[in-house]
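In this view, the complex is presented without one of its protein chains, the others remaining in place.
So, chain A:
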Amino acid sequence: MGNTPRTLYEKIWDQHVVEQRDDGTCLLYIDRHLVHEVTSPQAFDALRLAGRQVRRPDLTLAVPDHNLPTTPRVAADGSRLPIEDAQSAAQLAALERNAPGFGIDYIDAVAPEQGIVHVVGPEQGFSLPGATIVCGDSHTAAHGGIGALAFGIGTSEVEHVLATQTLQLRRSKSMEVRVDGALGPGVTPKDLILHIIGVIGTAGGTGHVIEYRGEVFRKMSVEGRLTVCNMSIEGGARAGLIAPDDIVFDYLRGRPYAPRGDDWDRAVAWWRSLVTDDGAVFDKSVVIDAADIEPTVSWGTSPEDVVPVGGTVPEPASFADPSKQEAARKSLDYMGLEPGMRIEDIAVENVFIGSCTNSRIEDLRAAAQVLEGRTKALNVRWAIVVPGSGLVKRAAEAEGLDRIFTDAGFEWREPGCSACLAMNPDKVPPGERCASTSNRNFVGRQGPGARTHLVSPAMAAAAAVTGRLADVRKLPLAKRTVADH
């Protein structure tokens, strides 16, 4: 290694290699492990069966999110309300047993800190720059937004990390996505990442770790960075990273699990060294001009099926690849759309603001800014806001955002994954359309037969008030900008 210039990814990787075998497989140390109810019960069971312990419960944090209903969780007398779905209840009860049983910190369903794992990790300062972070969930990539090497794992790997605090892995290739310039008005980090996935394709990052570089990311808030890195997996990359800087350090300072005192100073000094060296080589490089990006929406059933909001539904024959033509035909059939239709003519019956991609305070402010003084259109049957965590929810309430949402006809819910994957009762009915701030527009993702259009929070709000996919830039904003806090 010595003086060879290295990428940020290589620096973090090298720092965590416990052992390297001749065949190139490495034993990689894992600094932080987040656990939720869906992908962990089989891992805990297997540990128990083999008579194994959790090696480092102190590096593990458990929180339920996927299954939890987002309706009130406590009754007027303060008692916990039961969960109706028996299977969900059993899965949640398993985590509630397993976490304390193995000595793991557990944030329970009614704790103020409860929320979506990928919102909770950074918010609690549990996720830190330069750390290796895993979770049995593919959107773990999100934590790359604070400069961590974070990636999703399967349940067998969850078990492996619980038992050994390591993983057997091979180093990925590195890919640079560079975006210079500035995002235009009404263009958000969500539009940026949708655009990037449109450019590289859903398999564009397979086998790679993406580092997002350039002016746009250096100026971006932590919330925005988390949004971008979150969707790296939608571009096929297991992880996405942005070099940590003062914006990240300011965000983390004083958070419950963040280092303090001397440790904080030493941490910051080390974090500052976590940058790609001049002269380091990426295996793949993509350059995008920020000025080319517009508010972006998805039209199909893959996150690469995106188009600027001012555009039209594409003609399947316009794709060069015959299998893509076939996939586009199938997508349009599922989505109930005709080629050539204007995106702005697509009516929506549902609006979902939430998910680990877009449920942080900045996201809620952006949506509320559009909704202030307005109400949802008559054809919008169901509009819901699901804050990413209890702390986000309280912060939003302190700013009065909840009132803006409810006055506009939105339901204001308890934190969780909700309609992002429709494991809990929050589902989009078959054949209906949803403008959603989540990350996947897969067939059936928001419920069997549901049709998802991925958008930014501001665009979701614009869809709610106009009743169709709409260009947020055409809606004048209220004078009191709630974003000014």
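The rule is simple: a residue touches a chain if its C-beta (ideal position, glycine included) is under 8 Å from a C-beta of that chain, and two chains touch if they have at least 3 such contacts; residues count from 1.
Throughout what follows, contacts and distances are computed from a predicted model.
Participant: Identify the UniProt protein name of the omitted chain, choosing among "Electron transfer flavoprotein subunit beta", "3-isopropylmalate dehydratase small subunit", "Glycine cleavage system H protein" or "Cytochrome c biosynthesis protein".
Facilitator: This omitted chain is identified in its UniProt record as "3-isopropylmalate dehydratase small subunit".
Participant: Among A:H118, A:R238, A:R413 or A:R451, which residue is in touch with the absent chain?
Facilitator: Of all options in A:H118, A:R238, A:R413 or A:R451, contact with the hidden chain holds for A:R238.
Participant: Please identify which residue in A:T155, A:S221, A:T312 or A:T375 touches the non-displayed chain.
Facilitator: Among A:T155, A:S221, A:T312 or A:T375, only A:T155 touches the chain that is not shown.
Participant: Among A:D137, A:D191 or A:E211, exactly one should touch the missing chain; which is it?
Facilitator: Within the whole complex, the residue contacting the unshown chain is A:D137.
Participant: In the complete assembly, which of A:R48, A:K219 or A:R260 touches the absent chain?
Facilitator: Answering carefully, the residue with contact to the hidden chain is A:R260.
Participant: If the missing chain were put back, which residues of chain A would it touch?
Facilitator: Chain A touches the chain not shown through residues 18-19, 21, 23-25, 27, 29, 31-32, 38-39, 41-42, 45, 50, 52, 58-59, 66-67, 85, 87-88, 90-91, 94, 105, 124, 126, 128, 130-131, 136-138, 140, 152-157, 159-160, 163-166, 168, 170, 172, 202-203, 206-207, 233, 236, 238, 253-257, 259-260, 263-264, 266-267, 270, 302, 323-324, 327, 421-423, 440, 442-445, 448.
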